[in-house]
Structure formats: C-alpha cells, structure tokens
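What follows is part of the complex, with its chains left where they were.
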Amino acid sequence: MMSVSPHSRRPDLAGERFWSPLLAVLVFLLLWEVAARLYANPYLLPGPWQVGLGLVEVWRSGKLFEHIAVSLYRFGAAYLLAVVLAVPLGLVLGWFTRLHRALDPLIQLLRPISPVAWFPLAVLWFKIGDLPAIFIIFIASFFPILLSTIAAVRNVESTYLKVALNFGSSKWSLLHKVVIPAAFPYIMVGLHIALGVGWIHLVAGEMLGAQSGLGYFILDARNFLRTDLVIVGMLLVGALGLLLDRLMAAAEKKVRRRWGIVS
Amino acid sequence: GRRGGDGRPRLRLGYLPITDHLLLLAHDYYDFQQVELVPVKFSSWPEAAEALRAGAVDAAFLLTPLGLALRHQRTPVQAVLLGHRNGSVLTLAARDDIDSPAGLVGKRIAIPSRFSSHYLLLRRLLDDAGLPPEAVEYIDMAPPEMVQSLAAGRLDGFIVAEPFGAQAEMQGVGRVFTLSKDIWPGHICCVLNLREPFLQKNPEAAQELVAGLIATGRAIEQDRLRAARQSVAYLGQAPEVIEFVLTRPPDRVTYHDLLPQRADFAATQEQMARVGQREAAAVNLDNYLEPALAAAAAGI
Amino acid sequence: MKIVARGVGKHFHDKRGQDLPVLQGLDLTVGGGELLCLLGPNGCGKTTFLNLLAGFEPPDEGEIAIDGRLVTGPSPEYVMIMQSYDLFPWRTVLGNVEYGLEVRGWKREKRQQKARELIALVGLSGCEEQHPRELSGGMRQRVAIARALAVEPQVLFMDEPFGALDALTRSRMQQELLKLWRRRGMTIVFVTHDIQEAITLADRVAVLPSAPGPFRAVIQVELPRPRHPRDPAALPLRDRLEQLLQPT
C-alpha cells in the first residue's frame, strides 16, 4: 500500500528488499522448469537447468566478457547520444508549441519506423561493426525520450512559470531553473522506458555485421538453432538491463531527494 | 498435417525467396491429387528452421547444416529430397581485380552465418588454395544488407544464396569471383526436410510431393525462362534477376540429380567437422536420410 | 510607479463556450508609492484583477499601464505574491528566496546574504534548508513574501498575503511591510478580506462589487499612522466598508 493509510511503523525489513524478489524469481524459474519438462523436448523449450549448462559452456569459452563489454559500450554510446539529443530537443519542442505543432507530424511519421527498415541506410552511412549498432539503438531510444520530455514539459504547472516569469527569468533560466526541475520526474520515466526499448534493439543493432556483442551472440546462437544459448543471451541482456535499471533508479532517487520530492 | 477443405492432407512448406527454393514452382507446375501444398514464405533461415522444429510447418527447404542440427536436436525430420545442387556465388566488389584465391587474404567477406553451406564453401576454397582459415575476415550478415554494404564499400565480397550475387552484378557493384560449382562441384545446399509424423500419416501425399518436385525440377531445366517468369508469384523477385541466375551460366544452379545420397551428406558432415561443428556432424545419416520417396519417383 | 487601469474588463468561458463576465468597466489609478487595499467578496474578481495588472493575462477590454507603459506581460519590476504561494517544491526555503536574485545574476554569496536577511524578516531563520513540503501553511506563505521582497520590486501585488498567518505574526508582518514600503517607496496593491487590515495599511481602499461592474467605492483612509487596530476613530470607516461589502 502507498504511504498514507493504516499506520505502518514496521521497519523496512531486509525481506522486502532482498528475499521477496528472490522468491519471485525462484517461483518463476520453477514454473519455467515445469513448463519445459511438459514440452519434453529440451530443444524446443530448454528449462532453466539446461540454460544454466549453456551459460557454463559460454563462460568456459571465455568470450563472454568481451561480448558484454562490447555491447555495453555500444549501448552506452547510443543511449547517451539519445539522451543528449532527445532531452534538449524535447525541452525545446515542449516549450515552443508552434514549432512542436509543425514538427510533430514528421516525428510521428519517423517514430514508428522499425530498425529493420533503417538497415539499408545504416549500412550505407556507417562502417560495419560498432557504428550501425549504435545508430539503431540510438534511433530506438531517441523517440521515447523525446516524447516523454515533450509531455513532461507541457505538463509543468503553469503557476511555476508564472512565478518565474514574474521574477524576470530569461528563457534560458526559466528552462533550467524551473521547467527542467518541474518536469524532471516525468522525464525520468521516459529515460527509464527508453533504457529498456534501446537495450531491446541491441540484437537488431548487432545484426549489421557486428562480430561480437550479446546481440551477435544471440543471433549466432539462433543461426545454430541453439535455443538454450539464445535464452542465455536473453537472460544476460535481461540481467544487464536490470543492472542498468537499478543504476538509473539510484541516480533518480538521488536527484529526487535533492529536488525535495520524496517518492 | 491437417486436412484441407477437399479432404487432401494439407502440407505447409516453408521456404525463402531465393532461387535455391525454386522447386516450389511445383505448386504451379504440378497438379497434386494426394496433397494440398501450402507454401509459407519466411524471411530468414532461423525463422524457417524454428517453425519446422515447432511443427508450425510440415516441411521446409533448409540448409544442410540446419537440417542436420534439427535432427541432432531430435526434431523428427527426414531429408527426403535435395532442393538443388550448386547455386551460390562468391561475389567480390567490382572495383577489386583479384583473380586468385591468394588475393582474398585480409579481405572482409560476408557470410549469412557460420552455420551455412556458404561458410563451408568458403572454407573449402581457402583450404584448396592452401590458405589458413583466418586468411579472410568473416562478417556474419543478413543477405539483403550484403549488396548494400558491398556497394557502400563496407565489404570486399560475400558468399550467399542467389539471387543476391546476381543483384550485385546487375547493379554493377559486384562481380563473380567464382561460382560454388567450381569450388565444390555438384555440392548440395538446401534440403527438403519433412516431419516424420506427416510422412507416417500420409505416405502417399509425401510420395506425390516428392514426385511433383522432381518433375518440376525437370521442367525448370527444360525451360528456364518460363521458370523465371513463373517464379514471381512465389519468390517475388524481379523476373530479370531470376532469369540472370538461371541462365548465366545455365549450370550456376541445377535442379536434377536430387536424390539425397549418403555420400553428399557425409562430405558435408566431414567439412562441418573440419570447421569445428562437430555436433551436427555426428548425426546418424541412416535415420535422417529417406531417399526412398525420391528413388521411387525417379523410378530407381 | 503609477498604475492606471482604464475600462478594464475580463470574461472567462465555461465548458459550453459561454461567456462569463468577471470584471467590467474598471477604472483605477494607483499613485506612485501608494498603498491601495482591494476588498471584495469571494469570487468578485480580485485575483483576476491582480493577474491583469501584473500582466499574467491580457484584459479583454480596456488597458492597463504602469509607469506610462502598457502592460503586455509580466515584468520583474512588478512582482506578485499569489494566493496559493506557489513555492518551487524542488528548492529549499533559501533556494526559493534566492530565486529572484539568482535570475538577476547576483553572486551566490551576496544573494544568499540578502535571502537570509529576508528569511529573518519573516521570522523563519533556521528553516533555510527545509523544503516547502516540510513547512506549515503559514510558514510557506511567509517564504513567498520573502521571495517577493528580496528583489525589491517597484510595484508589489499581494493577494491575501497574510491570510494564513497567526495574529501576532500577522501584525508584525504588517508593520514590516509598512516599514519597507515607506523606505523603498514601493507602489502596493494589497488584496485582503480583513477590513481591519485594510484600515491599518491602506492609503486608499477600493471595493469591488460582487457582480461585474465599476468599483463600488474608492475610499481615502484619513487616519494618521501608526494606526492602532482598536482605534475608535476607525469605527465609522469600518462600518462604511462593511456596508459596501453587503451585496446590493
């Protein structure tokens, strides 16, 4: 329950932070193993046990860290680029309603374009390897950040703007002293969603001639029909996604606290 | 294996829009009485293989290594017919003037995957030329992007099923370095894998399917131009492109001699083992190959 | 600075798009350095009128000039203290009070010193590092006052600024306001519901009618300063104002 109703003076038990997620994960693994056994053929639906063996196999091959490092680098570069471009653009478009109205149809037209459809252009513009992957992930993260930043800015309470304008804020100071802090919690949600959406496109991005990375690893496993390794790849992607998400949440919390917004 | 509307068993046949799978023209060329053929087009190998494994299609043309892998994974499939022989090309950038395998050293060559006939072919080419495997840089890439990458100068060449090589040639960005038939004469590539449950339940249907495909192969070879025209409905490629593939030279890809023979598969397995793909190479061919249908149809 | 409103009117639209007149035909001149109190029943348009004067919204009829220039938007020269305080929740008390000075480009040290002075003036020393959500209603209101006073505006619009203050703080704040006003020569328009307060502060008191229309009256307060709340000389004025506030 949320903070308001019945009095809860319970200390924040370790159970909540640690044991209950663990339990949830274990229940999930159990259901999965049962489902896998029902299907009988471990190639059709490998269970967690078999996937574990697959992980050991990959681990032994020694290339795992290279894949992870390369993917993190590509994702990091793409995501940062998306943040650095989409947040300011979102602020501008959220702010200048008329400009937004002019550009919105174009944005909405480009936004739903699948990364697959970008492939021809990606190979045209970028050398094989890192760059097309970065481009594809960038495209995927860019639009959710842009949209939520625009929405966040447009939802800023107008009284805050009133006050700021009254004190003679310049446009610039208005933006970074009022609009950004006020919109912050919702921009954060967008960054959060984009983190997932961008990370999803790792696999697509690493289809364009990359010879390493988790996406390549998954594609390769798929080409070899090694569904267990595909799932190993998925889970690694998932686990790293989870890690990134937690880092993000920690950063968010810190800023929220400085902002005086208790979440 | 469900029944069609007219009581004939329905057979969903997975394929890709490449010339290697042109036998699918049987749907047009042959009047099936015992089986209702439903072609299902896929856009890449893994999807077709996964669909066959899950029983979402009853049969599919798959690369030899993929069929072996499915079998290794205890998927109940059998190889009942070859899809074709030969039919791939090592295409190099038009701007290069490499004329011997030695010139390939250090080049970036794209392959559809390490688990493909094309990789095996390329490795054989290097072997035969006395070059080490790492002489070239292999780039795993989806075939449609290969032509673009070659044109944009990101690749030096690629080896993949037709018509991608032909496309590069026609656009003037690539040229034939060697046809696969010259690397490995008469090599096998795509194989018709049929799910055993279908075969057991509908032996007549399976027999007629194979017969129809063999007859279609003959018909294609008799009139390659007609086949190119008719292919549009199934492959969707421009007919000029298919015509190019089928006629320059005519034996770039062949559709006769489709009996799945042990020697061909064993040779492929041997090559797979040599490049380190031991698991699929270990499949027992006695259970996997089912040449009886093709033999019966060809009257052997 | 002198404020002149000529024939000012304003209407809102309801959801069906119908016109809801709120202000109509208002003429008012507030002299430079004058302290004018605005009285009127709830919903008569006091806040709306201040919004027009401060340039937050354009009038639908008539025009407003401050210091001879037409008001076309908000300006840091005329600052409004809003009825709903509207502190920035992401800034501390100090940060809120500093805000106006920050915008003007004051150096950190100088503006913090100034902000602390004003926080002391409104009796909130020690709360500098708290965030608005940690303050009581009356404390928030005082932060808003400090924030506005910090920039030493030439014109001050105050919308029920002392409404949430306890009696003691309120009279202290009234005295402080008068001191500042005299020292700085500001022009002040002060909305209040407290007739007593109006009498204590104002040079003149303007009374808005409950239905849209011109001011019911603009009355000069002739009492000498300092004024005492229970001064019997104020009683007739008090009665007069009470009467003016009765619905017609």
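A, B and C are the chain letters, set down in written order, and residue numbers restart from 1 in every chain.
Here is the rule we use: a contact is a pair of C-beta atoms (placed from the backbone, for glycine too) under 8 Å apart; a residue touches a chain by one contact, two chains touch by 3 or more.
For clarity, every value in this text was computed on a predicted model and none was experimentally measured.
Engineer: Since just one copy per chain kind is on show, how would you write the full make-up of the complex?
Structural biologist: So the complete complex, counted chain by chain, is A x2, B x1, C x2.
We adopt the following convention: only the chains that are shown with their structure count from here on.
Engineer: Point out which chain occupies the most central position, where each centre is the mean of Cα atoms.
Structural biologist: Smallest offset from the overall C-alpha mean is found for A.
Engineer: I'd like the Å distance between the centres of subunit A and subunit B, where a centre is the mean of that chain's Cα atoms.
Structural biologist: 39
Engineer: Quick check: how many Å separate the C-alpha centres of subunit A and subunit C?
Structural biologist: 48
Engineer: What is the distance, in whole Å, between the centres of subunit B and subunit C, each centre taken as the mean of its C-alpha atoms?
Structural biologist: Centre separation, subunit B to subunit C: 84 Å.
Engineer: Mind pulling the subunit A residues that touch 2 or more other chains?
Structural biologist: Residues of subunit A never touch two or more of the other chains.
Engineer: Which residues of subunit A touch subunit B once you look at their complex with the stated criterion?
Structural biologist: Listed in rising order, the residues are 41, 43-44, 119-120, 123-124, 127-128, 207-209, 211, 216, 219-220, 222-225.
Engineer: Which part of subunit B faces subunit A closely enough to touch in the complex?
Structural biologist: Checking each residue of subunit B against subunit A gives 45-46, 49-50, 53-54, 66, 69-70, 73-75, 108, 110, 112-116, 138-142, 144-145, 148-149, 152, 154-155.
Engineer: Please give the residue numbers of subunit C that touch subunit A in the complex, ascending.
Structural biologist: That would be residues 54, 56, 73-76, 78-80, 82, 84, 86, 88-92, 99-100, 102-104, 131-133, 151 of subunit C.
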